[in-house]
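Only a portion of the chains appears, each positioned as in the full assembly.
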Amino acid sequence: MAARLGEVRATTTNERRVQTGMEEQVKPTERPLGRRRFLQKAGIVGATLPVAGGLVISACYNDPTSNGTVRVTPTIESLPGPSQTNPSPTVSPVEAMDQGHEKVIEDFLANQAKPLTAGKGNQELPPTLDNGVKVFDLTADEVNWETTPGKVEKARGFNGMIPGPILRATEGDRVRINVKNNLLASTSVHWHGLRVPNAMDGVGYLTQDPIKPGESFTYDFTLRNHGSHMYHSHHDSSDQVNRGLLGAFIVSPKDPALYPAYDKEYILIMNDTLLGFTLNGKGFPATEALTAKKGERVLIRWMNEGMMYHPFHLHGLTMEVFARDGYPISPPYLCDTIDVPPGNRFDCIVTADEVGVWAFHCHVLSHAENTTGFFGLTTVMMVTE
Amino acid sequence: MAARLGEVRATTTNERRVQTGMEEQVKPTERPLGRRRFLQKAGIVGATLPVAGGLVISACYNDPTSNGTVRVTPTIESLPGPSQTNPSPTVSPVEAMDQGHEKVIEDFLANQAKPLTAGKGNQELPPTLDNGVKVFDLTADEVNWETTPGKVEKARGFNGMIPGPILRATEGDRVRINVKNNLLASTSVHWHGLRVPNAMDGVGYLTQDPIKPGESFTYDFTLRNHGSHMYHSHHDSSDQVNRGLLGAFIVSPKDPALYPAYDKEYILIMNDTLLGFTLNGKGFPATEALTAKKGERVLIRWMNEGMMYHPFHLHGLTMEVFARDGYPISPPYLCDTIDVPPGNRFDCIVTADEVGVWAFHCHVLSHAENTTGFFGLTTVMMVTE
């Protein structure tokens, strides 16, 4: 998928590569790609506009409805909403708004080919083994984090990324996590959802002295309960978690039969407030598209690390929700909009049974779209043949 | 019910009829009706004050409790809350507040007889048939919409109403929806919850070019999944949906046995922010009362099209919640407060097993009552013998 999208981008955008550390960065496209080409190049449809039987596009459509209610004959002055600045004397406010909407969609497509922002979170961190103990090394860092193209925030992350690296192990494993504090503030790490000995719970002054700047602390425990869990700072947490000191801790059940089969996996961590509305540390158009082949079962592990509610709506497909905080939901339930409150984790399976580019966004619409188009908590699920 | 309430109103209010298109409008009552008369005229109770055995009203009640905690001897100066403007030198702040609370209840009763505001949403739109295809014609309009008596907002609605017309069909039906854009902005229509081909999903620049002002677009698809669904704009949606471009799309199951039996049906669509707190496009006292005969099973299809959470509390009766987003909840659950996150739809049955006027309101109390009495997300369920 990445290769094909990369090819698309190369032929349609006037790109500018900027080396920023290890990331190759692509600036947002200057010329819109056009919807038809978007779908075509994304491999979703053929070269012609997809039309259903009976499709009619007409500017002289005759309105057959007439029920006597008070309607307004629109004039420019009666347009509701914030006034649109006109970027050119030849572009109407309506066209200007539409061009903005189209451009962010183009940027999002370009982002799938080559990231438009520096930095990528949620990278796997394979453990080292020490006499059977799985050892993970984490640092808590002050970072400059680019949430959307050109928007760089003073943030904090584990191992320099937001979300921090994915930690994975199996129920029954003993793990050791070495945490080095490179922050200008003290910190501590709470293993959110994991059933650990109290001294390992990571709450400053309650279960441990906080880790001072420059110091380290080692957490060491055996994994008692499987599930989609999290880890995050628990010191000055409304600042530190909100700025990015968080990550996923995935514990597989010892008996794999206890977990549903799936073909692909995504971890989606929501955040808001200090770094804006982000999904895995990025706001649209810098968010990652979920992709699947038709028929695949896609696992999504939802985690809300923010301070708000974000009911996510999936267009055209259905989510089967089977676990909450690592515990089974019995029976699983189906929905198209899933609400994961702050602190909760929900696991669901999407069966990709319909081809297309399906919008997937927070249905608190002010977290997902404004007059300049999609932003924040928006991505898509792309299902291809 | 309407006739009886109309009769009540005619004898108790000093009404002023204003012709506004097809609506007959009644201005809020000037003289309060009085609670006893309210209940009496509403047909809920007899002419005497309903009292339970042992009822005592006494201003010289002797307080037997005394546990030593610090209580305040109240003075006017110690009254918490915003100061009440005194409408008359002879009315105390307490009386002024109470009169305000009583007046909006009176207005609400009057509204049940004859609407206090112009415009009514959620009207059924019967389809026409074209070779077996159910055809609906929608227009997206700029409208002036009266949300509460005298409060007219620059809004947007389908077919000039908020919510737009109710679309109904049956699982397996093929439908065609002709959408004409009369707005000053581009738009598109998303069939929220319906499993449609991607090209029919209605997301601007993602699945179609937006419908420009004056242009039309025809959606055409077969209904694959039943349930209480929605349709709404998906272009500049945080403005357009919030201003009213939304409606209910009800798909009955092909096998009626898959849906519970009911005697009456209500569709309740919540919204907030740009048009204030509204239920079906109106804020209290312009909201519609739900009515039932004792013993009836009342179906409520809940839809949250707003940007906030609105846990609705039903007094005195119980809701049995059996569907989420059109999918069964197994087993159904009972509650008296239902929380439908933005984007979700929940179906429930209320068995009207107790006669009375039961308050029914958002329990985020600041969405339902302030110092001037009920407002916004408030209605009642009136159960009569």
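As written, the chain order gives the labels A and B, with residue 1 at the start of each chain.
Everything below uses one rule, namely that contacts are C-beta pairs under 8 Å (C-beta built on N, C-alpha and C of every residue); 3 or more make two chains touch, one makes a residue touch a chain.
Because the structure is predicted, anything quoted here is derived from the model rather than measured.
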What is the copy count for the full homomeric complex in this file, when 2 chains appear in place? 3
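Simple rule for what comes next: only the chains that are shown with their structure count from here on.
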Rounded to the nearest Å, the gap between Cα centres of chain A and chain B is 34
Contact residues on chain B for chain A in the complex? 20-23, 118-120, 123, 125, 133, 137-139, 141-144, 154-156, 159-161, 176, 178, 180, 182-186, 190, 192-193, 195-201, 203-210, 212-221, 234-239, 241-243, 273, 307-309, 324-325, 327, 329-330, 341-344
Within their complex, chain A touches chain B through residues 35, 38-39, 44-45, 50-59, 61, 63-65, 67-72, 74-76, 78-81, 94, 97-98, 101-102, 105, 309, 311, 313, 315-318, 331, 333-337, 339, 354-359, 363-366, 368-371, 380
